[in-house]
Structure formats: C-alpha cells, structure tokens
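Here the complex is missing one protein chain, while the rest keep their positions.
So, chain A:
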Amino acid sequence: ISCTMAGEEDFFLEEKRFKQYCEEFIKHSQQIGDGWEWRTSKDLGDGYLSKTHFQVRNRNIPPDLKEKNDNIEQMLFTRVEESLDDSQVAGVCATEEVIRYEYHVLYSSSYQVPVLYFRACFLDGRPLTLDEIWKSVHACYQARLLEGPWDTITQQEHPLLGQPFFVLHPCRTNEFMSSILTGSWKQNRHTNYIILWLSIVGPVVGLNLPLSYAKLGPEQNTNNDSV
C-alpha cells in the first residue's frame, strides 16, 4: 500500500477550517436550492454536511439504446436528480426503481481530511448491498474499484449516528488534494477545500455539484449576493 505523504502541514485540513468551508458551502447551496444542510450531534457539537436526493434507475434497457450506446452508465442509471415528493415518486413507472441516497460529509481528525459517508435504499426501505453500490459506481471509476475494492468503498459504522453507511476511504485524499491545491494557490485563487474535494469524489458515487459552486470567491461571501 502506498499513501505518500505531502509532508507539508498546509495540505492537512484543520477542523476549524473544515467548518468554515462547510459554512461557505451551505450558504451557496441555500442560494441555489441544492439541498445541503448542516447537522450537529447533540452532545459534543460535532457537525457534518448532509443531503438527501432520489435517483431513478431503469431496470429494462430499450434494445435500440443497447445497440447505439455501449456507455455502461446509461445501462445502469438514468440520473434524474429531482426533489421528488412522495406522490410523484409513487407514480414512477414499474420498470423504473427509485433509490433514495443520503450523503454525509464528516471530518476525520485521524487523517485530517473530510470523509464522504453515504447510504442508499429503495422506497420500500430495503438498503442497497455493497455489491449493488459497487455496480452503480460510474463506469470510468469501475476499473480502479475492481483493482482493490476493499481500499475504496466499504461499509462502516457512522461515527456519530452508529448506523451502517458506505464510506469512500480517506487515506488517499491528501495525495490528490495536494497537487490540486498547490496549483490553485499558485494562481492566488480562493479555494474552498470542500467544494474542490467533493467535486472529485462525489461523482464516483452519484453525487454531482452544480458548476456554480466553482464560482465561489471571497467577495461573493461577504456581499451575500446571489450568484
């Protein structure tokens, strides 16, 4: 296993900074109605980002689509991210399945990085298995996952809720974040670590960030203007 350390303390995200970046993130989410909220644990005041959304999955693949397109993603998922309410969801046709995804972003003091926890279940409450989760990973990440599934997504206990969640392993986060951050700082751009990190790891598990997050800068934060 290789987990090369940057060596510089700069690239480690301090908990205080984590909270600041999350605050900025939530503000923008609220402006564009992206559905993220900040939750705190009752006793010690630890907090985390949380978002729930629904995805529709096609169970039957139309034959012409199979021929035209060997894109695995279309065979597995039609990503329809909407805030469906319960009545709309029930009206979805029988060959489609609705899956409820819940994403949490927590802070790991051991690795000093954010960690993405998520869980998914069908509307009847049946949770997706690890296998189903692996199969639903975006096509371009599948190869990496197949190399070492145990290194990437596994089921773990949520450290604040005590319930089973799936987790994207944090020990490699510093590797890819270091190179991106160096570039960004050289250009003197305000960088929100959380937005940068989530835009990289989120898509692996079906979580996409609208592009407007990328436009966040310090001046927008203080003026509170809508983007």
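One rule holds for everything that comes next: a residue touches a chain if its C-beta (ideal position, glycine included) is under 8 Å from a C-beta of that chain, and two chains touch if they have at least 3 such contacts; residues count from 1.
Keep this in mind: contacts and distances are computed from a predicted model.
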Undepicted complex member, UniProt protein name, chosen from "Autophagy protein 5", "Protein transport protein Sec24C", "CAHM3 protein" or "AP complex subunit sigma": "Autophagy protein 5"
Those residues of chain A which, in the complete complex, touch the missing chain: 1-3, 5, 41-44, 109-111, 127, 129-130, 150, 154-164, 169, 171
